[in-house]
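A protein chain is absent from this complex, but the other protein chains hold their places.
Coming up: chain A.
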Amino acid sequence: MAAPATERTTPSFTVGAQRVVQMDGTNLARVGARPRLTRYLREIWDFRHFLIYDSHSRASSQNSMDALGRVWMVINPILQAMVYLTIFGYILETHRGVTNFIGYLIIGVFTFRFIQGAVTGGANSIASNQKVVQAFNFPRAILPISSTVRELFATVPTFVVMAVLVYFLGDMQIGDMVREPITLSWHWLLFFPAIFLALLVMVALSLVFARLVNAYNDVKNLISIGTRIWFYTSAVIFSVDRFADKGHEWIMWLMYHNPAFCVLDIIRHAWLYNDFADPYRWIVLAAWAVVGTIIGFIIFWEGEETYGRER
């Protein structure tokens, strides 16, 4: 911290001889400079152990203050699914036209929880880790990536619960719901590539938002409202077809190009209806994953020198 202004009024003058130092700067490097993109990616690879260890250790200590500990990772989504089931299934009756609505809702809520958590965590990863950023020199992209991977680690038990619930309760019939028996088949394995692509999309979004939040802290307030809007445009709790008969074609178009909706649709088709989703879903999701990751990395890398600095 600087001295008070009154103390700094002394004019700066010297009588000592001016010295000019000439040197060849080829051996030197600018401290704190951003490396080239290829080098940057290689550095991220060099720090992969840090990335994995960081996400693992923090995921497993997330609930260490609660009496029930990690059991909360399972209880939380169940409670959430029950709330949505009550409100949207019974009271608002959004289940019309959806086969196996309980499974539909469970997959939607559980998976979107992961997506939302990953984006929110990733966006705040630089801002909330200022100390780590200032203490160590590693490529900063590690933090948003690690935060996304951490969310995946933390969601593994949730996904297990989701599979169990869908298998046993997914085709339960309440009221006038349409029922179709759920069978376990190799289609269920499509879950893994879908989640992997979703993870890439999350990494891309985290990288972009992490830079935004770092530059303008105010964006943090917009992210929660943004994910809420995303929630309602991803057909988490109701069917897309609800919009079809109302003439809102543009909403349909928006949904079909929404990566979260694509993930949900792929998993639902594989788990609930034992068939493939529209191949277009895979194309959209893969495009988001590949293009998004590339753009996300470039955007994040460009701001590399601005992270964690005191202003």
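Rule of thumb we're sticking to: a contact is a pair of C-beta atoms (placed from the backbone, for glycine too) under 8 Å apart; a residue touches a chain by one contact, two chains touch by 3 or more; residues count from 1.
Following the convention adopted for this analysis, contacts and distances are computed from a predicted model.
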{"item": "Per UniProt, the name of the complex member that is left out, chosen from \"Teichoic acid transport system ATP-binding protein\", \"Cytochrome c oxidase subunit 1\", \"CbtB-domain containing protein\" or \"histidine kinase\"", "value": "\"Teichoic acid transport system ATP-binding protein\""}
{"item": "Option touching the unshown chain, where A:L41, A:V74, A:V132 or A:L169 are the choices", "value": "A:V132"}
{"item": "Options A:Y53, A:F168, A:W253 or A:Y280, residue touching the unrepresented chain", "value": "A:Y53"}
{"item": "Missing-chain contacts mapped onto chain A", "value": "1-3, 7-8, 10, 12-36, 39, 43, 46-47, 49-50, 53-54, 57-58, 61-62, 64, 129, 131-132, 134-138, 305-306, 308-311"}
